[in-house]
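Yeah, one chain of the complex is gone here, protein chain that is, but the others are all in their spots.
Letters A and B mark the chains in the order given here, with residues in each chain numbered from 1 onward.
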Amino acid sequence: MSHHLVVRVVSKLLIPYILLFGLYVQFHGDFGPGGGFQAGVIFASAFILYALVHGLNNARKVLPDHWVRIGVALGLIIYAGTGVISLFLGRNFLDYDVLSQNPVSGQHLGIFAVEFGVGLTVASVMVAIFFAFAGRGHKIDEMEG
Amino acid sequence: MEWPGLYNYWIAIFLMMAGLYIVIAQQNLIKKMVGLSVFQASVFILYITMGKVTGGTAPIIIPGDDVLYSNPLPHVLILTAIVVGVATLALGLAIIVRIYEAYGSIEEDDIEKEEENAR
Partner (left out) sequence: MMSHLPALQVVVPLLSAPICVLLGRGRFAYGFTLAISWVAFVISGLLLQAVVQGGAISYQLGGWAPPWGIELRVDLVNAYVLLIVSAIGALVMTYAKPSVDREIGAEQEYLFYTGYLLCLAGLLGVTITGDAFNIFVFFEVSSLASYMLISLGPNRRALTASFNYLIFGTIGATFFLIGVGLLYQMTGTLNIADLAERVAPLTGTRTVQAAFVFMVVGLALKAALFPLHAWLPNSYAYAPSVVTIFLAATATKVSIYVLIRTIFTIFGVEFSFGTMSLGPLLFILAIAAMLLGSTVAIFQDDIKRMLAWSSVAQIGYMVLGLAFATVNGVAGGILHLFNHALIKAALFMAMGCVFYRMGSVRIEAMAGIGKRMPWTTAAFVAGGLALIGVPLTTGFVSKWYLLLASVESGMWWIALFILISSLLAIIYVWRVVEAAYFMPSPDGAPEGEAPLLMLIPTWVLIIANVYFGMDTRVSVGVAVDAAKALLGGGS
């Protein structure tokens, strides 16, 4: 699609705002509607748009496969790791009360970290799924051609 | 119990049956996945429906005492179930891609034929 000038220019304009909106949904999630799942998908859609317009190979240069894989794993580790930290501080698994001086800010910090982990994993998984399917497509084209 | 009052449940049941029928009746693997997704979506609607409180607003805290909220718990449960559904769909489609690479078809009877020929 590299010769479609309009699409390229518009997507370049859009991608930063999609990323920004993803971050907003992510970090505003503890005050209003939002959170890791939605933010992750929005964030990933920016990369998917980039891949659609500029081709899979260019997208893979921006976000190499092994980074995606690390993102998937790291998000889960952040989530479960938050729970384990509260274990080490002597409370139950995922009990955020102890993460800060008072329970309210502890809960705040805990849900923040957990949602960040969720967002990271969801975004990486979405990108990974897209890359995997788009990457396989060429094989099928060759088989039919 | 007049029926228009519960029309959500009729929709959910219709989608449930339609989805299940597609899964059973279709030979094409992709269509089977579509049916499965419709089936799962019907359960999402069932859950969301039961979370609705008549006259209730979205469960975001608004200052004031007499605000009536809908039940947020089914929404949270369904958020999890949707994620599970997405994962199932992605895995199912990934397996279909590999089936296509191995057999050259995604029609069930073609796959059976191919397997018989290879034997």
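We adopt the following convention: contacts are C-beta pairs under 8 Å (C-beta built on N, C-alpha and C of every residue); 3 or more make two chains touch, one makes a residue touch a chain.
In this text, all values refer to a predicted model and were calculated from it rather than measured experimentally.
Undergrad: Please work out which displayed chains the absent chain touches and list them by label.
TA: Computed over the complete complex, the missing chain touches A, B.
Undergrad: Any idea which of A:V25, A:A39, A:A59 or A:V72 touches the chain not displayed?
TA: Considering the complete complex, A:V72 is the one touching the chain left out.
Undergrad: State which residues belonging to chain B touch the missing partner chain.
TA: Chain B touches the chain not shown through residues 16, 20, 23, 29, 32, 36, 39-40, 43, 46-47, 50, 74, 77, 80-81, 84, 87-88, 91-92, 95-96, 98-99, 102-103, 111, 115.
Undergrad: Of the residues in chain A, which ones touch the absent chain?
TA: With respect to the unshown chain, the touching residues of chain A are 69-70, 72-77, 80-81, 83-84, 87, 91-97.
Basically, only the chains that are shown with their structure count from here on.
Undergrad: Between chain A and chain B, tell me the centre distance in angstrom, where each centre is the average of that chain's C-alpha atoms.
TA: Using C-alpha averages as centres, the distance is 23 Å.
Undergrad: Which of the residues in chain B end up touching chain A in this complex?
TA: 58, 60, 79, 83, 90, 93-94, 97, 100-101, 104
Undergrad: Please give the residue numbers of chain A that touch chain B in the complex, ascending.
TA: 32-33, 37, 122, 129, 132-133, 136, 139-140, 143
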